[in-house]
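Every protein chain but one is kept in place in this view of the complex.
Up next is subunit A:
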């Protein structure tokens, strides 16, 4: 990854590279070029600053969910950073090798993500993306609420609103784990809101949702 973007040689240039051949580097020529616009010169990785720049180029907000979707498409591992490999993966899949193409690809991406199977993958990705520490398994409630609004706000607005209200008002749970995160999505899909008529706490719903339903029902009266 020490080399500049001058596509001079073909042998092992990318750190995470799977052997860049002449054809490959040619393929990724423009993509890499775009990468280097935003990447940090010394680390050769796009860092948070670079992402900020990227966002303004794309004319989306830093906190916009589309950036998260982009990260998902790239299968980015670390929040706030894009590696060359990830960049290549994402842009190739989006068939974008220039800023204009990338901008145009965003709406398509949004559509793609909202397809049920893809959305499920995206949704669980969103959670994992937030696990910044090694071996971290949970995210704090505050962040979880923000993430829920971001990711599910448009699709399941009422549920998200009530659930985040509940989460903020209770003190038993200080963090949320993957199981509870996924459980909520299933909840939104399977249980009619606000009637909650077929919710059965004797089934295998995570306890946090049992407590939410109880809280919701009590507060309705």
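Going forward, a residue touches a chain if its C-beta (ideal position, glycine included) is under 8 Å from a C-beta of that chain, and two chains touch if they have at least 3 such contacts; residues count from 1.
One rule holds in what follows: contacts and distances are computed from a predicted model.
Protein name for the hidden chain, per its UniProt entry and selected from "Cullin family protein", "Transcription initiation factor TFIID subunit 10", "UDENN FLCN/SMCR8-type domain-containing protein" or "Cytochrome c oxidase subunit 5A, mitochondrial": "Cullin family protein".
The hidden chain makes contact, of the residues A:59, A:133 or A:202, with A:202. Interface with the hidden chain, as seen from subunit A, comprises residues 137, 177, 179-180, 186, 202-204, 206-207, 210.
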